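All protein chains but one are shown at their positions in the complex.
Chains here go by letter, A, B and C, matching the order in which they are written, and residues are numbered from 1 within each.
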Amino acid sequence: MYFDFSKEQYMGRDSARELLDARLPTTRLREMLGTETGFDRDVWRGLAELGSSAVLVPEEHGGLALGFLDLALLLEESGRALLPAPIVETAVMLPLALADAGPRLQKRWLPGIASGDVVATVALGGSEGLPLPAGLGVRAHREGSDLVLDGEALLVPFGEIADVVLLAARMNGSGTHDVSLILLERGDPGISWERVEGLDPTFRTSALTVTGARVGPGRVIGEPGRARGTFERMLDAARAAIALQAVGGAERALQLAVDYAKVRHQFGKPIGSFQAIKHTCADMLVAHETTRSGAYYAAWAVDTRAPDAGVAAAMAKALATEMFRSVAGHAIQVHGGIGFTWEHDLHFYFKRAKYLEFALGTATQCREVVAAARF
Amino acid sequence: MYFDFSKEQYMGRDSARELLDARLPTTRLREMLGTETGFDRDVWRGLAELGSSAVLVPEEHGGLALGFLDLALLLEESGRALLPAPIVETAVMLPLALADAGPRLQKRWLPGIASGDVVATVALGGSEGLPLPAGLGVRAHREGSDLVLDGEALLVPFGEIADVVLLAARMNGSGTHDVSLILLERGDPGISWERVEGLDPTFRTSALTVTGARVGPGRVIGEPGRARGTFERMLDAARAAIALQAVGGAERALQLAVDYAKVRHQFGKPIGSFQAIKHTCADMLVAHETTRSGAYYAAWAVDTRAPDAGVAAAMAKALATEMFRSVAGHAIQVHGGIGFTWEHDLHFYFKRAKYLEFALGTATQCREVVAAARF
Amino acid sequence: MDFTFTPDEERFRLELRQWLQDNLPRGWGAPGYEYPKTYEDWARVRRQWDRTLHAGGYAGLSWPREYGGRGATLIEQVIYFEEIARARAPEELNRGAKLLLGPTIIRHGTEAQKQRFLPRILSGDDIWCQGFSEPNAGSDLASISTRAVRDGDMLVVNGQKVWTSYATVADWIFMLVRTDPEAPKHQGITFLLADVRTPGITVRPIVQMTGSREFAETFFDNVRVPIANVLGAVNEGWPVTATALSHERGTLAFHRHAMIRVELDELIDVARRVRRGGQPVSEEPLIRQRLAQCASELDMLRWTLYRNLTRQIQGGPAGAEGSIVKLYWSELYQRITELALEILGPASQIAGGARAEEGGRWQFRFLKSRGDSIHSGTNQIQRNIIAERLLGLPR
Partner (left out) sequence: MDFTFTPDEERFRLELRQWLQDNLPRGWGAPGYEYPKTYEDWARVRRQWDRTLHAGGYAGLSWPREYGGRGATLIEQVIYFEEIARARAPEELNRGAKLLLGPTIIRHGTEAQKQRFLPRILSGDDIWCQGFSEPNAGSDLASISTRAVRDGDMLVVNGQKVWTSYATVADWIFMLVRTDPEAPKHQGITFLLADVRTPGITVRPIVQMTGSREFAETFFDNVRVPIANVLGAVNEGWPVTATALSHERGTLAFHRHAMIRVELDELIDVARRVRRGGQPVSEEPLIRQRLAQCASELDMLRWTLYRNLTRQIQGGPAGAEGSIVKLYWSELYQRITELALEILGPASQIAGGARAEEGGRWQFRFLKSRGDSIHSGTNQIQRNIIAERLLGLPR
């Protein structure tokens, strides 16, 4: 019984924080609002040098062959820095999905992912917002040994710059839970991208439209319609990852609120000495610390493939993202007028929180996962 | 546009408060915990002298033939005093139901109700807690011109002392909404009472068991299975009445909290000067004042038979009873340890709030009424 | 108790409704209308709208007729707010001046000030902004430090204001300055009216988290303002301020209530239209309960406003009850806009472009709602006011 990270894991955290503090201050984040892609390849490579996307890749493909726990604190840091990059997709989801793929697909993508040369993303949801996998936006049907794909996936993170897109599709005419996992490459015929202006301006998303795109069996992970297990492992890990990002982001928002409450004076006293502010901050800390515990446990459960990994990840995702939104909202309130300005950084946290809340299943949908498992 | 009560209505309120302050202080309420019936006929008669149960009774039957608004503030006072009596049943529900009854039934009961000689109650729900009328606990079926009744109604207010029981029953084998309204009298064969020890010790309830009780058409209001309209008007008015009682009870709980916060000192200051207490009290007042407005509007809507009376009453019932429970809970918290004792009065308010929350449809069920009407 | 309107009131409502239908800017009023994109275009529409209202006789509704107003009753004012919300009319650009400043000039101004300022407020010729808050005087307004020093018949102003709404498009500013730094905090303050084009005034827009920019910082560098532009007397500006603030939380809440009602009705339509898993979202039990709860709370707000209205008509104080209402609607509105995003589902994340649900307007409202618990006195301050003034709890 030891519920803490190892010294090495904390050292990795420190390196990531150092890198992100230096190369991705919010001033840089603001500059990137005006760039074409909203993506900074230097930061991405810097993180890759720390091993970010190699952690879950096997050694034979140039990876570090470590576990999810070794990535957890880096993910938390990525949330704290509001990293504008598909790190959950590239570093977590793709390696997990590719673990169940054939050797050719692995060889095609894993070395590039591990080195940081490849930027990957994942395309899932349609506009209806149904729980996953029922809510997958693209349908697949067989034609001979090929799969033909039609549909739309909204809000694909950094879709337009991704070298490879892991597309999850439902099989036409079968149960809502029959999932196929397909790897699309940039320039594949039948796919088109459209940039979507999202709530969170620091995190670019695109809509992917697939119209009769045809892929051979070499592009499919496992068997068509039989990838449910892979899909769920990937989803569990991604939910734990998002929970960690939310914990990281909330820590920063809370810190900003507390720092401000100590120096801002009104009525001749620091506002942090008024219980209205003081107790708000205390409640923020309570919510943050407790959901952080849940996110860390989910990381362990995912890492060890514990039987309750899916439930732990769903809980952590639901509670941590709601906590992040609430903490960021309270942080704005603690700041008063200045917190409501574009000039202040807080709104970026609030908006990221809202993005994370909707990503990969809402809190309501995650609670349903808990309910289905527990009663 | 005039949203206030009249001078006469306020005078009636003052008389009721004076009477209840004098004859029903909480010391008396505590004495009554030990009495056989938990009911004080002197207080009941005192209220009757103020016209409590005559307000809605037509003049020809000895009533005042006034409207629900003329009763509203007295109902609020009854909540404030935690009146242990079936006043909603006797003064509101019976007169409204009997308005749709034949002259013989009216003559049998209305004069006694108006004079205060008759104590009436209403038997509705079964143990399942389904929305009304689906959740009625007693079923009726026809045998010739008689109705035969079977089933159980839990939590009938003061059932064992009631002279007359208005029983709402579902017709066997028909839709869940076909309601019959029957008047049972004490000593009718086939009915039995059992005292139920409830959460609220100041408000006695009994379970009514009906086993093959047979009543003739002279005991039925309107047509068997056709009393839905009467039932709903009665229910709307009763919900508005309960909302008013909740508003009255909450006012007292809030007052106790505020008074205590002014005199209780800790750390050298009145605790009401600490924002933790101050803002809690402010939130209590906000919840109280706003739901009071809604309860008053519901009273007007019921009084004038406005088309939105049912929605207004459901809203007011849901929000006012939840507000009462919350206000009473916060009042306990403001008091600290002393608020948690039996010796202090607050727990009686908290328990009454919880009784009112479950009476005549939970907040969830009431919100469903709103939803069904609005979207 | 009576919830009906008199025939005169009904007539006022119908006339106004018809007038709005005839005079609303082209396209306005339709739910799908695309509002102006830039702040400047927006301000231009609103300035024009102020002129239109003036021409129609609806400017200065509450002002006495002798000052060019309509002398409308409180109920007529409420009807006005309900109808302009219902018609989705633009907000008046000069609303602050009409609601706060005008009545304050009428009460505290000299005859010359009344002559000079009042007509041009109503006509929209002078747009005003409000210079109260400062970087170190937000909730604690009386601690302003912008200085004004007398020099002959001029006051020379130095300092900085913040949250001056509409400063970038305004002609005049009404502001608080400290004229006696030795005096106790609430004394030594002067209420001053200044032409925004006076040399030494610099306006820097503040962009909000919504992306819009109706606020500004305003800097004063040796700005010379005639003593004649002092409202009330030098060093006696605090009671004048109190008059102005007492109007801030007045009937305005009726407008917000009516606007929120229009939006909630829209949201109910959305919930019935958007389908998830083969059924309208309005049928999902969780959404259904939350929507019904919001609708109920909005009704509680409505009836509370009407109760306050009756109390005011009967001569009761407007004061701290306004804080109850402000606190309640600002938090309710945050819940409503948050619910709206959940009703819309993932598509709510899309802010613009062809794929944006409802033109992204719910997202804008969601973000904007976060400011409502801050402006015009944070909700923490409102709770203090409620506890101290209405419940008598000690400071």
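Note that a residue touches a chain if its C-beta (ideal position, glycine included) is under 8 Å from a C-beta of that chain, and two chains touch if they have at least 3 such contacts.
No experiment lies behind these values; they were computed from the predicted model shown.
For the chain that is not shown, the touched chains among those present are A, B, C, taking the whole complex. Interface note for the absent chain: among A:G12, A:G249, A:G294 or A:G361, the touching residue is A:G294.
Residues of chain C that touch the chain left out of the display are 284-286, 289.
Where chain B meets the omitted chain, the residues involved are 125, 127-130, 134, 154-155, 194-200, 205, 207, 265-267, 274, 276-277, 329, 332-333, 336-337, 339-343, 346-347, 350-351, 354-355, 358, 362, 364. Listed for chain A, the residues touching the missing chain in the whole complex are 1-6, 69, 258, 261-262, 269-270, 272-273, 275, 277-279, 281-283, 285-286, 289-291, 293-294, 296-297, 299-300, 303, 312, 315, 318-319, 364, 367-368, 370-371, 374-375.
Rule of thumb we're sticking to: only the chains that are shown with their structure count from here on.
Located most centrally within the structure is C, per distance between chain CA means and the overall CA mean. Taking the mean of the C-alpha atoms as each chain's centre, chain A and chain B sit 52 Å apart. Among the residues of chain B, those touching two or more other chains are numbered 275, 279.
In chain C, the residues that reach two or more other chains under the touch definition are 380, 383.
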